[in-house]
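With one protein chain removed, the remaining protein chains of the complex are shown where they sit.
The block that comes next holds subunit A.
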């Protein structure tokens, strides 16, 4: 009896699924799936060869410092960095005095000590990096209705984040002349357009984004004398954003190696103990 009920119920599921499958298969066969420009021309990120990549990854603090300079001088005009405190710069090798000086170069929201009104005051190391806009509405209004996302976690919030930021910043192109793998965007998709206010970039999922190319050759003058090419700045700011997303990355790797090696060693010992205990018992 139980088996009979079971078989009937089982047949029920199979019949419904067969029916759904048949309808789905019919639709799939009769309606040709539309091939979109996003599907054909969206690119996976190029490798920025960051030192933080891979299992032995560490931070190149010199590079991260340069990336900070790019963030401060360019990106911070539109993007906040709300999970990072100014004091965290100490981890990049800045001295305490340098961190203090750096802090006082940022204006953060505060209260006027005389009137009690909200105003901007000089930052201190314990402050977090300020947002360039008072709220999301103001941010959207200033940027063609797109809110520039907070950058603190951006490299973890995108697949292959470090390489993605690097590729995005260096990937801007002209959609009229853009070709990839010998295929021309305009020839394959004559209807494809980049609306005014948006910018074509094959690394962005839908190929058009609201951020105009923020970097161009020589935009910053590096304190350490490195030549500020577009490629260099993009790599540096990507390295910086990998650090902001996960300042503990280097410590994590450094802790992981002894832990895993110890556990391998302990497993070998445990295996030998196991063999020893069982030596007289066939199993």
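Assorted remarks:
The working rule: a residue touches a chain if its C-beta (ideal position, glycine included) is under 8 Å from a C-beta of that chain, and two chains touch if they have at least 3 such contacts; residues count from 1.
Following the convention adopted for this analysis, contacts and distances are computed from a predicted model.
The listed choices are "Sarcosine oxidase subunit gamma", "Threonine dehydrogenase-like Zn-dependent dehydrogenase", "Cytochrome b" or "Urea ABC transporter ATP-binding protein UrtD"; the UniProt protein name belonging to the chain that is not shown reads "Cytochrome b". Looking at A:90, A:110, A:125 or A:247, the residue that reaches the missing chain in the full complex is A:247. The missing chain lies against subunit A, touching residues 2-3, 6-7, 9-11, 13-14, 16-21, 23-25, 28, 33, 55, 83, 149, 152-153, 156-159, 161, 205, 245-248, 252-253, 255-257, 259-260, 263-264, 266-267, 270-271, 273-274, 276-278, 281-283.
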